[in-house]
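Heads up, one of the protein chains got dropped from this complex, but the rest are sitting where they should.
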Amino acid sequence: MLRSESLRVDEIRKDFPILQREVHGKRLVYLDNAATTQRPKAVIDATVEYYSQHNANPHRGVHQLSLEATEAFEGARSKVASFINASTEETIFTRGATESLNLVRYGWGNSHVKTGDLIVLTMMEHHSNIVPWQLLAKQTGARIEFVGLTKEGKLDEDHFERLMGQSPSIVAFTHCSNVLGTINDAARLSARAKRAGAITVVDGAQSVPHMPTDVRAMGCDFLAFSGHKMLGPTGIGILYGRRAILEEMEPFQSGGDMIKQVHTTGATWNDLPYKFEAGTQDSAGAVGLGAAVDYLNSIGMKRVRDHEMALTAYALEQMSKFPGITVYGPMNAKDKGGVVSFNMGDIHPHDMASLLDEEGVAIRSGHHCAQPLMELLDVPAMSRASFYIYNSFDDIDALMQALSKARNVFCL
Amino acid sequence: MLRSESLRVDEIRKDFPILQREVHGKRLVYLDNAATTQRPKAVIDATVEYYSQHNANPHRGVHQLSLEATEAFEGARSKVASFINASTEETIFTRGATESLNLVRYGWGNSHVKTGDLIVLTMMEHHSNIVPWQLLAKQTGARIEFVGLTKEGKLDEDHFERLMGQSPSIVAFTHCSNVLGTINDAARLSARAKRAGAITVVDGAQSVPHMPTDVRAMGCDFLAFSGHKMLGPTGIGILYGRRAILEEMEPFQSGGDMIKQVHTTGATWNDLPYKFEAGTQDSAGAVGLGAAVDYLNSIGMKRVRDHEMALTAYALEQMSKFPGITVYGPMNAKDKGGVVSFNMGDIHPHDMASLLDEEGVAIRSGHHCAQPLMELLDVPAMSRASFYIYNSFDDIDALMQALSKARNVFCL
Amino acid sequence: MSSSDIYRELILDYYRNPRNFGRLDPHDIDAKDSNPLCGDEIEIQIQVSKDGKMEEVHFLGKGCAISQASASMLTELAKGKPLEWTKDLSKEDILKMLGTSDLGPARIKCALLSMKVLKTGVYAYLGAKPEEATGSQDIDH
Partner (left out) sequence: MSSSDIYRELILDYYRNPRNFGRLDPHDIDAKDSNPLCGDEIEIQIQVSKDGKMEEVHFLGKGCAISQASASMLTELAKGKPLEWTKDLSKEDILKMLGTSDLGPARIKCALLSMKVLKTGVYAYLGAKPEEATGSQDIDH
């Protein structure tokens, strides 16, 4: 297989201070990107500059710092909005994908879902796209159906189609699985769910950071994602919502800044997107996310995707040649994001992660917040390597070498 | 009046990069601390170091970075917990005081408040401690009563006492008003509310940053506050909750990390405090808040309070000598935090803030997220100067000089 | 220009002695808006003549000196003009009217609120949608 990198990884790596450090005397090979990515200097610097020069509360102040903070904060919102081809009114800052999904549960679900309603999820969802709906179902008397998977780890389209026949009120699915890597055809599924009369909630936590995103083309009602999985700060995320649906929704959290007027007898709500942003904004987080978007745009999301696809193809090839390894999910890199989950012999993933760590290779082990999927596949846990723009073919070689070592330690 | 500073403000100011900058060619005199405070280099550096050296997802990973991130994150929690004399299980990270209060509304209120129940608030609450309760009342059929104020801007104790006679289910009040500065006797009010059978929710957004806090001595069930108002990062806050009450509560947001087990049929919750922390943690935010706590501890909260009291006394004295100024709230610095709200002649606060800004003096103007209080006092808006550890008597002199100029511009 | 220069006598005079302040009855046009961030409120009422001129223009409102003076000045400027005149009215005209070249992002909204209200009212009267006709983001808050 050709080891052709579509990105200049050597150059990119220089932008990430943490990648210069060693772990146990070894070069850090960071392959836990589906959990969280690292931050380029540009993002760190943007945060430092904000705090050192412009910090104040956006929106309300008349003084100079407050104006600068407002500009920085709303400027960041514009960047994120263009990044996904949304308008700024439809781009709501949250704490992360999880809060974005909870916002939909409370803001739309509480007032629209009724006893007997159907909520359709899939067997490859992250807990954050399961538990809010389970609680909503419990509260409202709705029921949940999980779309099954094919042997290959793709969505069972027939099952999906059958469930659409039952007129669900909510269809929530991940754009890209954080375990199997499977990429779902979000545009087609959304269109089908719409025809069935449902609102569509797309979990973009693992897709937005890794490929071009266009919410109009996707046609979904909501898209949730997190800043920290796309080079941005921790504690900031986005909910995109279609304007018409946001306008008819109730607020989720309430308090300062999301109101127009408050009297002792009641309150009225601010315009979009502010109606859904209660309390003092995480302006430094927003500014950092804006800088992350700039950084990704300077590379180009198409090239990010191509690069990860090449790495994934290489990793899949190496792993399938390696005796004793079971890989989960699609085996064609075109069908999946840069996520490779696997197990080897009777090595428990927990032991595996320890052994790889000793070689400087950081992977994730466990249930990956996807216990229903683990149960379906009948494995207690998995090891997972996941890639981003600063990973190279060398990193995968390092992973494979560490896997050899683990095999030796366990005498496989 | 003696201008004796209990803090070495000159030294402290050197720690704050933003205080070195100029505004409109003037020295920045930042008096908008009740909105948000500035960040010392120690807090900025802690964030940079976290991202440059240790960044990973806490709790779940086995690899070295994840361990370091867990240590940093939980270390920060311990610092915050000791700062308010709580246990770590009772110290929940949120996005800010507003989310903390919403957590109580959803997590406790939704399952405990019934039609006809009484929720007691005060007329000096911030919108964040009003609107969540209004929505809860609307949803459950509960009713709300607002404790009135005395002429001096203190709580009307008789009114409070009368309302306690009606056995409220929730009593929520601010420890320190962000407009009047009034400090309420949180321990006494909590004890009284408890005897009346209510849970007590204390809004500590304006008190925790400015004076020693001891939740045990306070005896409240909940205490909410924000990191950005106490030198910490934006986007992080705390909800303290008494263990017994947290244990019987339903989760608020749901998803990754707050669960013990998830099946297609339902889920079980993680231990405290994790049950209330859904999704990937804002670890950098927590680490920054930990550094802010260290910084404040190195000064000592008693001294912080003394310093602000001295500044407030001086400001009150200067303002009462100044013709045409009306000051709102208690006139004795002992009774209030470092917050002085005022109006002058017919100068609209919005114009006032512009005029002061021109002199480098940053204050806040408007309704300060306290519209019910504005209506009660029958003013559309106020100007507000608020102090912190880096403010000096010189800053107040600069404020007074700028006020003189404003008076001249408006020919008062 | 420094912001204290804005409060030249002229503006202060209009703030303290607003021309055309108070209800206008009967009226053909009535429009109202507020700036949620600072609480400025402006309502404009207009009597339209047979030949489409703004015969009388009054305003009501409360808020900062800039928003109130600007509204008062605008009623004077508009009085006697044909309705179509409002279409060409621009941010620059308002700044000129106030005798300033720039107000900065925080205060420009105060100055432009009355223009927004005037346009909203006139366009509604003319049956056109305000968004199409104004086409400028500047007048939005």
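In order of appearance the chains are A, B and C, and numbering begins at 1 in each one.
Keep in mind that, in the parts below, a contact is a pair of C-beta atoms (placed from the backbone, for glycine too) under 8 Å apart; a residue touches a chain by one contact, two chains touch by 3 or more.
As the structure is a computational prediction, the values presented were derived from the model and not from experiment.
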Touched by the hidden chain, restricted to displayed chains: A, B
Selected from A:A217, A:A244 or A:V409 as touching the chain missing from the view: A:V409
Candidate in contact with the missing chain, chosen from B:N270, B:T312 or B:S354: B:N270
Chain not shown: contacting residue from B:E71, B:E247 or B:D346: B:E71
Hidden partner interface residues of chain A, rising order: 24, 346-351, 354-355, 357-358, 365-367, 380-381, 405, 409-411
Contacts of chain B with the absent chain, listed as residue ranges: 59-60, 62, 66-67, 70-71, 260, 270-271
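Note that only the chains that are shown with their structure count from here on.
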Chain occupying the most central position, where position means C-alpha average: B
A-C compared against B-C, more contacting pairs: B-C
Most widely separated chain from chain B, with each centre as the mean of CA atoms: C
Computed distance of Cα centres, chain B from chain A, in Å: 31
Averaged-CA centre spacing for the pair chain C and chain A, given as whole angstrom: 47
Between chain B and chain C, centroid-to-centroid distance (C-alpha), Å: 39
Set of chain A residues in contact with two or more other chains: 60-62, 66
Shared interface positions of chain C, touching two or more other chains: 37-38, 106-107
